[in-house]
Structures are given as structure tokens and as C-alpha cells.
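Sharing a structure with you now.
Of the protein chains in this complex, all but one are displayed in their positions.
On to chain A.
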Amino acid sequence: MDSKRRKDSPEEEKKRQVLPFPDEILECVLGFVKSHKDRSSVSLVCKDWYTAERWSRTHVFIGNCYSVSPEILVRRFPNIRSVTLKGKPRFSDFNLVPPNWGADIHAWLVVFASAYPFLEELRLKRMTVTDESLEFLAKSFPNFKALSLVSCDGFSTDGFKVIATHCKNLTELDISENGIDDAGGSWLSCFPDNFTSLEVLNFASLNSKVNFDALERLVVRCKSLKVLKVNKNVTLEQLQRLLVQSPQLTELGTGSFSQELTLEQYSDLENAFSNCKTLHTLSGLSEATSLNLHLICPACTNLTFLNLSDAALQGAELAKLLPNCPLIRRLWVMDTVEDKGLEAVGFSCPLLEELRVYPAEPFELDAILGGVTELGFVAVSRGCPKLHYVLYFCRRMTNAAVATVVKNCPDFTHFRLCIMNPWEPDYLTKEPVDEAFGAVVKTCPKLQRLAVSGLLTDLTFEYIGKYAKNLETLSVAFAGSSDRGMQYVLGGCPKLRKLEIRDCPFGNAALLTGLERYESMRSLWMSACHVTMNGCRQLAREMPRLNVEVIKEDGSDENHADKVYVYRSVAGPRRDAPPFVLTL
């Protein structure tokens, strides 16, 4: 590959010779630049750097699979070994996107098979992947190493049979949170006897029983296994046998933790956990009894991430467990721990950086008792000054409490508060919770991601537009009083990339205010708002480089734009849109 030469004057030519900067050195240096944002900046410096960058890039991240086509991708980057692709809009996780919407990986795989035969890694989020695609993948890429599928659909466990059989160099198989057909656990038996390269195995979200003997033999022969997350059908007794064979694990996801154990079994498990000296992440623990919970204590000394969101712990149980985990930085719990449990968190976890509290009964409309409240939130903030990431599901909150929380923890980067009843006001004053989110954006200059809830007027959005200068992602539901709300955000928030809105009184005026913004954003989602088809058509007319798509529901008003998805793209309108997706 030659660098491009311009026609220079003799003096400039001489300067070049005095200070050579061969492309080889540039490419070598660029090899150390990993972040895709940095690489993007590098490619904008000049033509030489653009060229050097595109030849040296080995990993590509595509946040919206429809923003670019596989053909354009392979034309620009010839040497890719690792691809990360995200497909459907995030609200598809909550069933707001009809099935068969798209984001099918197959077309990409076909292009990759010829352009990147040495592809090693594929990480997909919210994509549709069929068993046929998995088979194609397994057979087209002899060097394939790592497959990660998060929140994907379209495949069954049969697809893994082919992966296990054909991918001789597989190091990672990570399947999380997917809605798939579980055709049984026999895929584990498909790994050949001489297969030993596995380092990461996560099948925690699969429902079927796996062949335990096959699993045990796999764990025994894969000495480099570092991450093992099994599903609920693996019993404690079986877990003990696995742990004994893999004391080198750094991440463990247990199966069911409710088995009644004899004294001897209990003792054996205690010993097994004591031997896991390098464990830093622990999850699973489903249906853990108080008694069995204590088994993990010997392994908790170096734990930095404890995921108890599948174990409906009581506050007292959590309080007893946490002192064994002094180095905890990330903690996920269920709201069964209640405020009492969160007080214990504030007390025992001084290094805490991330807290997620999930609801045990999210769809129970009448739940007044149980769960966590503003008190627990404040208690955590008092004891955990390093807290910067929170996801908090609750049924009541106050402006004062949130203001106190952010005063104690001003470094928030991710603030996701979900007051579960729509339009819920401040529990004490009965006012809107505008001031709560106002406090967040005023006090936390590093805020990147915000999700709002509760009773909110346009004032909240005025605050957000005015103060949230680093905000990149905003999620809004059942909020705002008028178009002004959305307009404040689009007029402020210079770094906004993703805006997702549902059930808000924002209409065409608001939508069209963002005309000049959407090209610098990844995407906009608006559903159950007041936007009409004509408003969308106008947007599409004025901004030809945006894809403006409307998902029409059966039986809805002809002029109402039920669900609007707007995103920038260099690939033009979708060629694979199903009939219910109208591209305007």
C-alpha cells in the first residue's frame, strides 16, 4: 500500500525527506488506538491517516445496523477480525417493536464470508439470528473464536449444536437474555472430545436441562475456562463438582441455590467455594435460601461485582452477606431487600460505584407495601460517595430525596430512575418531580445517560436542555406537558445521541424542531405521542439523509404515526422492511 503523494515544491519535498514519517510507523502507532471514537477522530485528520486507519482497524462497532450496509463496511475496512453490531431500537426489549421487524444478521454474514474469512469475533445485540445463520457462521469462518448474543431472537439451541461441532477454536460462547426456542440441552454434548479452548461459557438464560456429564467433561478439559455461568437446572450438588474442577474461575454464575443439603454436601461446597480465590464476579443464586447463601462467603473476599437480581433476598440476609464482600463495586439486587437492605449497602459497601435495584413484582399495580423507597436511595448515597451508576425501580420518590442523593454523589454518569406508576407525583408534597431531575442535571456535570419517570412537566426538560451538557442518552415515558418539553431538549443537550420517548404529548412541532439535530444523533424513537404521518413526511422531505420509519399498528388512526424511528444512514432506506414499517 502506497501513500498518496501531492505535487510539492522542492522545499516542501526536502522537508519531507528530513522528517520521514513512514506509513508503517503510523500504522504501528495506530495499532495502539483501540477506542472506536478515537479511531474515528484519527480517520478525519487527513487522507493519509484515513487510509492508515482503515487498513489497521481490526475491530468495528456499529451501533445501528441500518446506518451502514455490509458492502460499504467491507469496502472501507479490509482487515476486520471482530464485529459488534446492534440492531433493534432499545424499546424492543419491552415488546414495543413487533416481531419480524428486521435486524437480521444473515445478509451481513454472507458479505463477511467473502470479505473477512478470518473473522474471529461476533458480538450482537438485539439482532435476529436464525439457526441457519448460526450454521452458516460455523461453517464459513475457520478461525472463529467468540460469539456473544445479547437480547437476540430467532434461534434455538439447535443452532449451538453446529457451533459446538464446527468451531474448533471457540473461546467464547455467551448467550444472555435472549427470547429463544429452547430445544433442549444436548448441544453441550456436541463439543468434540479434543476441544479444549473454551474460556467463556454463559448459558444462564437458557431454560432447558443440559447434559450434565457433557458439561462436567467440558469443564474438566478446558483448563483456561475463566467465565462459567450455568442455568437454573444445574443443582448445587452438580455445581460443587464443577467448582472443584475449575478453581481458576474469575466469573461464576450459579444454577439453582435452593437444594436441601446434607451436612457433608454443605461442607464440600464450603470447601469448593473457599478454593475459588480468583473470583471477582458472582451471579445466579436463584431461589437461594438463607442457609445456602452462606456458602458463597468464602469466595466473596475479592468480589467486585455481585449480581443478586435473581435471588429474592430479604434485607436481613443481604445485611449478613455484605460484610463478607468489602471490595464490591457493582451490586445488583431485587427490591425484596427493601430499604433495610439498602441501608446495609450504605453501611458495608464504601467502594460501591454501581447499584441496580430490580422490582420483584413490576406488574403488580396495587403493590403499596414492599419494595424500596426514597429512604433506601438516600441511605445508599450516604455510605457510597463513589456511586456513579444507578438503576432504581420504586413506587414512590420525593424531590428532596433525589436532591440529597445527588448532593452526596455528584459524580453520576448514569441516572436511571423508574417510578413504576406513570405520572406518580412527589410522595410527600404531591408536586411533580421536576425538581428531582433538575437537581440531577444541575449537580452532576458528568451525566451521560438519564431515564426520567414520575409526574413531569415541561420544566424537567427545560432543566435538562439547560444543564445536561454531556448527556448522550435520554429515555422519557409518560412525561411532559407540551411540545416545548421536547424542544428544550433538542435545543440544548449538544451531545445527545439517543432519544427514546413513549406516551408523551409531543407532536409534529417538537419532532420538526430537531431537524438539524438528528443527523448528529444515532437515533430517535417516539411512540404513542402526538406525531402524525404528515409531520413525519415533512421530516423525511427536508432531511433526505435520514431514514424516517413509521411502524403502523393494526386498527390505528390512518394519520397517526404510532411508532416513529428516525436515524441517520449512509445506506439509504431499508431494503428489507416488513409491510408494517413504512419508510417515508
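The criterion applied here is as follows: a contact is a pair of C-beta atoms (placed from the backbone, for glycine too) under 8 Å apart; a residue touches a chain by one contact, two chains touch by 3 or more; residues count from 1.
In this text, contacts and distances are computed from a predicted model.
> Choose one: "GOG7B protein", "Gap junction protein", "Auxin-responsive protein" or "Alpha-1,3-glucosyltransferase". The correct choice is the protein name in UniProt for the chain not shown.
"Auxin-responsive protein"
> Which of A:106, A:139, A:560 or A:574 touches the chain that is not shown?
If we include the chain that is not displayed, A:560 is the one touching it.
> For the full complex, which residue in A:43, A:69, A:202 or A:286 touches the chain that was left out?
Here the residue in touch with the unshown chain is A:286.
> Of the residues A:324, A:482 or A:569, which one touches the chain left out of the display?
That would be A:482, which touches the missing chain.
> Identify the residue among A:104, A:310, A:374 or A:472 that touches the chain left out of the display.
Of the listed residues, the one touching the omitted chain is A:310.
> Looking at the full complex, which residue from A:169, A:520 or A:534 touches the chain that isn't shown here?
Hidden-chain contact among the options goes to A:534.
> Of A:171, A:205, A:348 or A:523, which sits in contact with the chain we cannot see?
The missing chain is touched by A:205.
> Extract the touching residues of chain A with respect to the undisplayed chain.
On the chain A side, contact with the omitted chain comes from 91, 93-96, 151, 177-179, 205, 260-264, 266, 286-287, 290-291, 294, 309-310, 312, 314, 316, 334, 336, 358-363, 365-366, 393, 418, 420-425, 430-432, 434, 455, 457, 459, 475, 477-478, 481-484, 491, 502-503, 505, 508-509, 512-513, 515-516, 527-528, 530, 532, 534-535, 538, 553, 555-557, 559-560.
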